[in-house]
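Accompanying notes for the structure given below.
Left out: one protein chain. Kept in place: all the others.
In this document, chain identifiers A and B correspond to the written order of the chains, with residue numbering beginning at 1 in each.
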């Protein structure tokens, strides 16, 4: 990202369709945190408790809601949704300045179809029959297998591995180190040991999906693993073969979904959640941190099984008591 | 993988040594799921409950057990183990079509010994003194350190890192992003802070081992970390220094084994299991999801400590009660 030249208070207010108070020609060159703010910074305030730190900060201007605007004497942009509008200012000051190009060290199979306006980084490998559409970026040292289809404006970061047949929808992002479409963990037990179940399904990822760093999404056995539009996955998440995740569901870091489980739309799944295999979770379910889901959930609501930390001595007593009452039974 | 040309019902039945009923010349070109099946697909059925969906599917033929064969009017291959035999058909239709070759962009140390019939992908790096035996594949952008020995027919996927001295047995597979042989987490506490314990042991992996995507297996301090023949590890698994895992043990995703723990043969360890360090787990132990193992286990059987999810309000009451009874004590 590049930091663009400065803009005036008036220009910024106009760009985000807000009113302003103060010197219209005040020059601002960055949208910043209160702690890092300088004279040429604009900051935001969403809660009254930050009034003092904003006031004492070096910030030249502030994005503020109408109800507390009068309590700040700095130049200000008045917004009904200060954080939302501040984000737009951050984006204005930090535009992506990628220049599309194809590195000569990349190895692109002659049958692959790579659009003109793309970024293909150094040492990227793109396999036979794969398609990279316009506006997409594949950063350095990533590997795209055979017959992969990457739609428009997709970003694939560095050191990512996309196995064959994967489909990735427009405007999706995959962060560094993630692995999409690897063989799932499926074995038949036999007298001779484990027999590997072939995985000929693929991974199908919708539009505007985010997949964090070092995630693993396994391909399906016969059918596909499906990630619907707008799903957001944090880092180090495991999605097993044949899982389906519904629209706009968000899952926080280190959670894991076992094979063939179907998760509904608009679910909020916290970090370190484990959902066992072959379950069905309905829409709009919230699951709190560290929960283990062992049965299907067919009623929206919040579900938990994480245990909050306790001082270690008391915790040992809790564990002993739990054992005692069970043995009494 | 390539989809081969079609075969007749009779040819398929003969190839897997089974009887068939129906048109011997029926042309089939893929082994597929019921949902994806077309006229030229063969599917399988292992449970009566799928009779209706098989019957209504487009599938041209089905692999079926003798007891329910009569209830299906489609062409069929009759098998005592329909899933097992169907897997063989999937493999027949999806043969690995890798052509052995060594990419010119790979960097292979002049002292490394690389067999003739191997695949070395683009931008692979192979270090001093390493050995890659016949039939092995090292896919694009993987890095093999010094003095690594990779036996015959091993598959190493993309973006894998194999540190120096690692040994990998025949027909083993390592999926994308995994790290084998990194320095373990060993420190001596000193008045000046942490003193790093050197790790001069290695990782020794047996035959027909599977290591999933984005796993980490640390090398030993003085002795080795050992993964015996037939072990199957899912994705995002952590194996610390000096761990030993016995023959045919399978471990599901995101589980972690701390340093110097010895796990027996034929164990089944579910996902998100944590096993603490310096323990010994005997053969044929089953550990269910989310369990924390804090003591050695010397008796085969099933062990648990994962708590199933509950509606959040009830869960808060359970936690309070647990605290209450402990304080009463």
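The rule is simple: contacts are C-beta pairs under 8 Å (C-beta built on N, C-alpha and C of every residue); 3 or more make two chains touch, one makes a residue touch a chain.
Keep in mind that this is a model prediction, so the values were computed, not measured.
**Q** Out of A:51, A:72 or A:87, point to the residue that touches the absent chain in the complete complex.
**A** A:87
**Q** Against the chain that's been left off, what residues of subunit B make contact? List them.
**A** Listed in rising order, the touching residues are 105, 107, 123, 125, 141-143, 159-161, 163-164, 177-179, 182-183, 185, 187-188, 190, 193-198, 200-201, 214-216, 218, 221-223, 236, 238, 240, 254, 256, 258, 274, 276, 286-288, 291-295, 297, 301-305, 307-308, 310, 314, 317-318, 320-322, 325.
**Q** Suppose we count only contacts with the excluded chain; which residues of subunit A make the list?
**A** For subunit A, the residues touching the absent chain are 1, 32-33, 35-36, 83-84, 87, 90-91, 94, 103, 105, 121-123, 139-141, 157-159, 173, 175-177, 208, 210, 212-214, 230, 232, 234-236, 248, 250, 252-254, 271-272, 289-290, 306-312, 315-316, 319, 322-323, 325-327, 329.
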